[in-house]
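Worksheet: the structure to be examined is printed underneath.
As you look at this complex, bear in mind that one protein chain is not there, while each of the others sits in place.
Just so it is clear, A, B and C label the chains in written order, and each chain counts residues from 1 on its own.
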Amino acid sequence: MNNPYIPASVKIDDIIIENEAGDIRTFRLTFAYKKDERKFSFLPGQFAELSVLGAGECPIGIASSPTEKGYLLFTVKRAGVVTTQLHRAERGEIIGLRGPLGNTYPLQKMEGHNILIVGGGFAFTTLRAVIKYILEENNRKRFDDLTIIYGARTPGELIYKNELWEWEKRRDMTTYITVDRGDKDWKRREGFVPSVLKEVAPRSNETIALVCGPPIMIKFTLPVLDELGFIPESIFLSLEMRMKCGIGKCGRCNIGHKYVCKDGPVFSFRELQELPNEY
Amino acid sequence: MKESPNKTSNFEPKILAFLCNWCSYAGADLAGVSRFQYPPTVRVIRVPCSGRVNPVYIIKALQNGFDGVLVSGCHPGDCHYISGNFFARRKFALLKKFLEYVGVEPERIQFSWVSAAEGVRFAKIIEKVTDDIRKCGPLTYFKKSNNSIEKVI
Amino acid sequence: MKQAEHEIMSNVERLFADKKIDLFIGYEKGTLPLRTSPCFIDDRNTVRRLVWNSCCSNNLAVYLPRLMLHRKGKNSKRIGILCKGCDSRSVVELIKEKQVDRDCLYIIGISCSGIIDSSKILSELDGEGILSYDETSDSIVVELAEGERSFPKHEYLYESCCNCAYATPTVYDILIRTVQFAPKVAGPDPNITAFAHKTREERWRIFEEETSKCIRCYACRNACPNCYCKECFAEQTKPRWIGVTNDRSDLLFYHTMRIFHQAGRCVDCGACVRACPMNINLRLFTRVLVDEVKERFGYEPGVSIKEPPPLATFSLNDKQEFMTEPD
Partner (left out) sequence: MSNKGKKVAVLNRQDLTAFFTSLSKRFRIFGPSRIHRVDSLVEIASADAINFNYRNMKMSPKAFFFPQTQTLFSFDNESKDVNTSEPCQDRQRILFGLRPCDAQSIWLLDKVFVENTPSDPYYMKLRTSTRIVSLACTHPSPTCFCTSVNCGPDSEIGADVIFYELNGCYLIKTLTPEGEDVVAVANDIVKPPTEKELSEKEDIMRKAREKMKRVFDLECAQKTLDNFDAPRWARLYQKCLGCGVCTYLCPTCHCFDITDEVVQPRGRRVRTWDSCMYQLFTLHASGHNPRPTQKERMRQRIMHKFSYARKYYGHAFCVGCGRCITYCPVNVDIRQFMKKFMEEK
């Protein structure tokens, strides 16, 4: 009987330091054993528990899309005990991975609709996964136009920079990148994500909005989406809670009667309105 | 608590010593420089003052396999921070009494004053502490074992 | 006892009427026989809930640090609190440690003649349903299905109350003198001295056996007014001092350190002993520090606000007989 608590071993192929402060790193992991890789089929929006033996586990969103074969990307900010150990890990080390866990972005519901992606800070990981999934050639035609609004506090805090500049040049999508406070050689937009969203004002009919970011950004983004005419059923949020088991048993990550690790992390705003606002 | 009667002399105790940077550490340094012989059973942690030693460190040491702990600081009045060792003296008085009361051999936790010029005194204290703890034998009843049986019943 | 109750109620009513306090912490009737429960009164007309009898066991000072934190900055009036002798000593300790300021409190002191240990009576009744209980000046009368039984109070007191030296509160704004029945003269506790005379191995076996009953529920820590740390050493993760399991050595570590953190601060109110669901006799180990501090530094916690705590001060000629001298 397979044991959901035993992590599969994965090797760290590459570590990319994403921001100037150096406390956000992206880990490129490959499975040590082929049978684990085959079993690990996932879709954008899901997360996994990265496990460092001797330190513990932490839930991190899968930043790579299933279309990127052969490796998995995880972007980790140094915050607690496990993430500090992860940031001390070097290339070639073996760490543990448990997953895929949680539900995915509503890919069927998004088909044939426009997609608006609103991201903030380093919570852009699973959003990157869904963007890469949409931009895949045979997937791109299943979705209409794609608008991305992504912001961070300072230019140094932006993650996946080279991919951002690339997306800006593409014609089959529109990308708005903003920072709260630019520095001297920041030529692009400046301003908070919600205000940029109000200024850009994408059409709301036939559009699904995916939002993921720090609680403060979500608090100000939702009213703007409401003004623009987005109905709660078509706004999807990816939430972050303290998690341990990841399989709906340890009772820690619930919002009302739903477990964020099992029934989430992606919820429609309609669902969240029915649940008590304790998150 | 099975008290292992390992009183034979070949038991080499492992002792942790918190030495205050200004006096005891310098005293230990002097003992080494002047080639005074003392048993190599002591691992040293340098602390700014004997007052900096939190009892949690001492209990943590006993739990992680040390057989005894020595805390050594400046003589009362010599403290670089004026009153560090005075506060420490009160804290250690209570800690020693409490651990002795609950059943830890009093020789396992020892406190001393060694000034920077007392290399000989430092060597003699280490010898005395090592003999005392060798008499007590290895510390088994406080040590954390990694095959701790779970109460799975 | 009834007369003291009325005095408390009238005082609290007057305090609310004069707008001196906006919250009063007292005791209300418990839902279990021989038990009362802390209650928080915030307006005049619920003052009727307050009770006073020999089963008011909880130390109410435990709520003050978190209430102070909660009220910082808001210009709220004073907090009223009912204090027995030991509770008032806990309040003095909290004031001394800057967790509570004196002018934020309105203390109604009540001299106490010892609190009944309801588990002693209940275990004698062997789970018999108690319909109701009443109290005379020196005994508890319990009404059972088939008749009444009376229990003389001084035989069923908590150990801390048996040799309590501070039946009258050390700090108060109003003092209510109940009929004074003095507990035995405060002297060394017989079973503590009996424990002290055992051999070292025997004492350790008892210490290990008592702490091995612990299930890490932290009731002893959360019931103690002195344990107000925001993050307790037992739950720290950076660094992690002790393991989270109920491994024998972690339990020894936890209890050794939690008890030692009360050195020179513990007023021996017995709240930890009452709170422990596994009946660990914690007082057997906490009491030694209270006696040692009294004997070595001549200090008794919770008596005077101005006297500094023993470990926060020192004297040049503190005894140092325990120091190691090379022979």
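The criterion applied here is as follows: contacts are C-beta pairs under 8 Å (C-beta built on N, C-alpha and C of every residue); 3 or more make two chains touch, one makes a residue touch a chain.
Remember, predicted model here, so these are calculated numbers, not experimental data.
Participant: Which of C:Cys104, C:Ala165, C:Ala219 or C:Met323 touches the chain that is not shown?
Facilitator: Considering all chains, including the one not shown, the answer is C:Ala219.
Participant: What residues on chain A make contact with the chain left out of this view?
Facilitator: Given the touch definition above, chain A has residues 1-7, 9, 53-58, 79-80, 83, 94, 215, 240-242, 244-245, 247-259, 276, 278-279 touching the missing chain.
Participant: By the contact definition given up top, give the residues of chain C that touch the hidden chain.
Facilitator: Within chain C, the residues touching the omitted chain are 30-33, 35-40, 58, 62-63, 123, 126-127, 129-130, 215-219, 221-223, 231, 235, 243-247, 271, 274-275, 277, 279.
Just so it is clear, only the chains that are shown with their structure count from here on.
Participant: Pick one for the touching-chains graph, please: line, ring, star, complete, other.
Facilitator: Chain contacts: open path, no cycle.
Participant: Find the geometric centre of each of chain B and chain C from their Cα atoms only, then give the gap between the two centres in Å, rounded to an integer.
Facilitator: 35
Participant: In angstrom, rounded to a whole number, how far apart do the mean CA points of chain A and chain B lie?
Facilitator: Here the centre of chain B sits 51 Å away from the centre of chain A.
Participant: Counting only residues that touch at least 2 other chains, which ones in chain B make the list?
Facilitator: Within chain B, no residue contacts more than one other chain.
Participant: Taking the touch rule as given, give the residues of chain B at its contact with chain C in the complex, in rising order.
Facilitator: So the residues of chain B touching chain C come out as 1, 3, 55-56, 59-60, 63, 70, 76, 83, 86-87, 89-99, 101-105, 110-113, 121, 124-125, 127-129, 141-145, 148, 150-151.
Participant: Within their complex, state which residues of chain A touch chain C.
Facilitator: The touching residues are 80-81.
Participant: Spell out the part of chain C that touches chain A in their complex, as residue ranges.
Facilitator: Touching chain A from chain C are residues 237-238, 240.
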